[in-house]
Structures are given as structure tokens and as C-alpha cells.
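The other protein chains are all here in position, but one chain of the complex has been omitted.
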Amino acid sequence: MDYRVRLDSFEGPLDLLLHLIEKNEVDIYDIPIAVITEQYFDYLSAAEEVNLDNLAEFLVMAATLISIKTRMLFPRPDAVPPDGGEEEDDPREELVQRLLLYRKFKEVASYLASRQEGEEPRVYYREDDGRQEDTSPAEVRASLPELFRAFQAIWAEKRAKPASYVVTQADVDVGEKMKDLLYRLRQHPRGMVFQDLFTTAGSRREALVLFLALLELVRQRQVRATQDTSFGRIRVQLLD
Amino acid sequence: MLARDEIKAAIEAMLFASGEPLPLEEIARVVGIPVEDTNGILNELVLEYNKSGHGIQVVEAAAGYSLCTKDTYYQFVKAVRRRPAKKLSQAALETLAIIAYQQPVTRAEIEAIRGVRAERMLNSLLARGLIAEAGRKEVPGRPVLYVTTPEFLKLFGMTGLTDLPREDKEA
Partner (left out) sequence: MLARDEIKAAIEAMLFASGEPLPLEEIARVVGIPVEDTNGILNELVLEYNKSGHGIQVVEAAAGYSLCTKDTYYQFVKAVRRRPAKKLSQAALETLAIIAYQQPVTRAEIEAIRGVRAERMLNSLLARGLIAEAGRKEVPGRPVLYVTTPEFLKLFGMTGLTDLPREDKEA
């Protein structure tokens, strides 16, 4: 496989999914979920360098994809109707709606870009002439929230930098990570936020292995992952 | 007291010189005549500039009145603009697109649509003056609501949010 695309070149998991749908020329209303999920994981593994902050977002989607795939393979038993006993919906429905909505705003974004560039009819306001600007020296204004935002921006950047790694073969294995996760979850009886599980991961590879370990624990029913709202935080908890 | 003709000229000068849209009330206060009379003069100005033969127009948006070019002549104007605004990143454009259509909108709502965290992007758009905070949503956590600013309209050459394409027109 030759995926020479950087994960960073996608705006996020939805952008990557749209790319895959387009590349495979499949119907967005009838996504072959197994194929797309596989390719999605291929992208994650092929990415050479990735910002860990972003990786969490990609992994949340990976979890969603796997859950959809599972639901398509094993429809829920009729005995346990999910909410209210309606007929089982297409498990892909919600994802499709999200993709459609995101695609709409992506289109608006490129429309805005062409307006900015003057490729579409548009009005122009006066250009501030530089002459007016530097005549008044001292008066400046600023606000405390602005200062704090600047502070956060700087530190976020600083944190982001060392979090970016070129993948080296580290000796992390799934079994090790499963033990690790169980240990950490025991420290948090009320559960942990999915993203927070990854803050200790030193590399993309380690994060991936951690993710696989989590999936295995979910499969073995040692751990439960819940999400209240679509795209809300995923909470991970020990099952006793 | 100025003659009516001169008040009109003064208003034209004010619209030209102000870097931001001017609210009707402020114009009335500065020229020192009642708001209704000011409104009448502004309507005259709007009509006069709407005539062909003029390449500029007086437009009214939520924030007030301003002068801008007519969109018909965009290619000529583009050719003489000296300081093209810096291109925005795809992430910035997508975030702005969502805010423009869904405003007022919370950070969580933006994140739900884009699927990625929005905090840093919102800070940077706030710093550029393209969006502003507009109170809080009355739901648990009282999250901040974001709206676009007149600066946003200016950057994308719109006279109002109605210039945004609508679903039915597009697609």
C-alpha cells in the first residue's frame, strides 16, 4: 500500500473519511463500512508523524467506525430494543449525516476562500491606508481574556511540539498496554475521558497500541466505553 | 446649523472616512439633526449611489451604514488592491463557515461539526477580529456564544450575512 498522505493534511477524521469515500467512488449514503474502516486504519498506521492532540480525534472516529462495523455484522437482538423499541436504524445513518453536514461547510469554506481572493463578484470596502495608522502612538487597548488566550496559545504550541515524533520501533506490545490500562482505570473508579488515556503515550505507535489494547479490553468486556452525545466525550470505565 | 445639502455632504464624508459601519443614531448625533431626518438623507444617498454611473454604494447592515464598491466592478478593484489580505487556512475557513451560518454558536457545536478541537482556532479568529463573543448560551455550563463581526463581512466582501449562499440556491 502506498499512502503517502500525511495525516496532518486532513482537517480531521471527517475530512479523511470524505477523502476515502471520494477515492473509492462510493455512495456516501451506502458506505461500505468494512472497506472504509480498513483504509482508515491504514492511513493511521501509515502516517509517519502526527500530533498527539490530533491523533486522539482520529482515534475517536476509529472507535466509531469499529462500533458501526460491529453493529452491521451483529444486529442487536430484538429482545433488547435500544431506545423505545423502534425498528433498528441503519447504524451508518448518524455518521452519514455528520459527513454530509461537514461536507456542506467544507464547500462553504472554499466559497469563502474564492470570495476573499476576488474570484467571485464581491464588494470592497476601503483599504485602511497605512498613513493613518502610526500617527497616534501610545493608545493601545487589550483585555485580560485576550492576554490569557495568548498565554494558552503559547503553551498549547509548546506542548504540541515535543508531542510530534518520528516513529521509531519501540517495544510496546498490546498485552503490556492492557495491563497498563487496567491499572490506570483502577485508579479512576468513576472512569476516564478517552482522550486523557493517551496523554501518556510518547509516540504515535504507542498511542495506536494503547488504542488496540483498549479495543481488546472492550471486546473482553473488562472495560466499557460510553459516549453520551455523538462526538461528545467518550468515557472509559472498568466493568466489574 | 448647516444647510441640508451640507449635512448630506457631511454624512457622505463620515461614511467614507469611518473604518467601520456607522449606526444611524451615531450619524444623527454627530450632525446634530433628528434621527428621522438623518434616515431620510441616508435613503437619498442610497438611491443616488444606486444609479448606474456610480461604482460605489451606500449599504446598510446590522452594524450600521457604510460605503463600499458595487460587486459588478470587482475585477477592476481587485486589479488595484495593493494589500491583499493574508490567506486564511482551511481550518480557519471551515470554522468561519460554521459560525457564519449557525451563529450564535458554541465551541462544542463547532467541534461536533468539524470533528476536531476548536479552541485554538477560535482564539486566533478572535484575535483577528473576525469573530466576537456574544454572551453565553443558557444551558448547563453556560458556554460562550460566537458570532461573526463586520470585519468578517469586510474580508469576504459582503454587505451582510444575506450574501451567504443559501442551501436552495446552491446544491
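Of note:
Letters A and B mark the chains in the order given here, with residues in each chain numbered from 1 onward.
The rule we apply is simple: a residue touches a chain if its C-beta (ideal position, glycine included) is under 8 Å from a C-beta of that chain, and two chains touch if they have at least 3 such contacts.
Treat the numbers as computed from the prediction; the structure is a model and nothing was measured.
Contact with the undisplayed chain is limited, among B:Leu67, B:Val116 or B:Ile131, to B:Leu67.
Taking the whole complex into account, subunit B touches the unshown chain at residues 5-6, 8-14, 16-19, 22, 26-27, 30-31, 52-56, 67-70, 72-73, 76-77, 79-83, 127, 129. In the full complex, subunit A touches the hidden chain at residues 124-130, 132-133, 136, 138-154, 158.
Following the convention adopted for this analysis, only the chains that are shown with their structure count from here on.
Here the CA centre of subunit A is 33 Å from the CA centre of subunit B.
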